[in-house]
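A single protein chain has been omitted from the complex, and every remaining protein chain is retained in its original position.
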């Protein structure tokens, strides 16, 4: 494992767990009966949902980056810096998710969240392009064309979907949010319908 | 080491150390003599106990996941997502433990803690099943049957014990808590009586 | 990968993500319209800039340390301790960056930030010298001379530039800050003009 991958895992692990610090145990002074505690706990629902949302978002991009590194066997300083900028936007996710969950009815909050996610997609696309152009990828030409097509289709597809979801915010923020969540769950849970990217290539390493 | 293992170690390491942030050094204004300081320190006992409890819980599930990865030599995108959901519940442990330690006399707090632990067990069982069904496990058929049986027995055993412990909460929350702690110490400290799972298989890697 | 590298990646990953904790979602009580939220968001600009600055600084020194470890194949306890002191100053970066961003018009804040960065450069130079003197570097004598020259030139160059930038603080703190940021962006973004250090040596591992 290269050091940039180890650094990435560290940044992802911290970003995934940081938001839990935001979920405080409810204060005990107003809690006397079981029903008080249950009510206080369900008062945390927005924070817990925000936590789940953030975790799944980060899981999606961690998996996507893993897939790329699975095929990229060389790197140089520029590729490292593309990755560092990717990580910069990864570590912003806890903030933009909290911002969205606090202001779910505001178009601007949806815009900021959308921008963060689009940046992640764009940098990953740039990452693959750069690696491809410099022959850092260990695939036969034929496989490479297939994988590159699959990666590009995903980035374009998901960017369009996220943009559509964000634009719905001009009609109704709640609708927009529901679509954003649906897109993410689709990625995370569409385990049955979609075949993995490199089905015919390897099977012993993480794909998406 | 696969990246999902590196990510797991990161999430576990952070979850294990986060709670210490909750233990604040007592404020100095009211402390004038040694006896004041000693009293203030022992006032931190519930927080320190909660810290130990959380650490041991996380240690148990880290060890259980390690055991599985020791035998699993392939993976795919679905197995990765099962692991990501496992990690999601791992990073909730500091919160549910703090919730329990703050409200030890409440049945609902015991229920939430129990639910978190049961989810960890269930996802780990699902993890092994999925890996097994897809031939990701590098064991002879005979060894596989033995190890699978041992892993399932543990999950069923511990789930039953935790459920029993939680149900005791309807009689007496303190009794329930004591049983929960006893179960965890049993796992952590039963170093002498129980043979490791894969005694006859390997000995150079972490088991449970 | 040696353990000191794994520890370094952990410390860098945490230092890179810690500052985001400092950027709090604006409080909702005063926010009623989209324009309030946009104004509140742009009120976070200094914190976000400080976050980017800190991230890039850490990226530069992470890359520089990676380059050295790429060539250093042996180590001893002294080299480990040189690295531990390097990591000590790495984990100070979030603090000194926050200190600078809070007091950008103060010469002393620029001085503290400059001192932190100079220490990182000096320790890295010491690190390479020690490894070199003890034959821990796996390069032919000729390559070694080239790489050593390149590393030293960088440390001297950047130290002089940072010092110049800091000294400008006596004339105008803002000017000084702009020069400091320009120097860092030059390192991070000068991807096109400067060839990597070990162009002729390897290309499958991180360089600077």
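By written order: A, B and C. Residues from 1 in each chain.
Here is the rule we use: a contact is a pair of C-beta atoms (placed from the backbone, for glycine too) under 8 Å apart; a residue touches a chain by one contact, two chains touch by 3 or more.
Everything numeric here is computed off the predicted structure, so don't read it as measured data.
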Per the whole complex, from C:59, C:94 or C:121 the residue touching the absent chain is C:94
Out of C:57, C:75 or C:176, only one touches the absent chain, namely C:75
With respect to the chain omitted from the figure, which of B:6, B:72 or B:117 is a touching residue? B:6
Pick out the residues on chain B that sit against the missing chain. 1, 5-6, 9-10, 12-14, 16-17, 20-21, 23, 25, 28, 31, 34, 37-38, 41, 52, 55-56, 59, 62-63, 66, 69, 188-189, 191, 196, 203-208
For chain C, which positions touch the chain that isn't shown here? 1-4, 6-7, 9-11, 13-15, 18, 21, 73-78, 80-81, 84, 87-88, 91-92, 94-95, 98-99, 102-103, 106-109, 112
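Here is the rule we go by: only the chains that are shown with their structure count from here on.
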As a multiple of 5 degrees, what angle does the CA superposition of chain A onto its copy chain B give? 90
Which chain, with its centre taken as the mean C-alpha position, is closest to the global C-alpha centre? A
Rounded to the nearest Å, the gap between Cα centres of chain A and chain B is 26
Taking each chain's centre as the mean of its CA atoms, how far is chain B from chain C in angstrom? 37
For chain A, write out the residues touching at least two other chains, lowest number first. 1, 6, 9-10, 13-14, 21
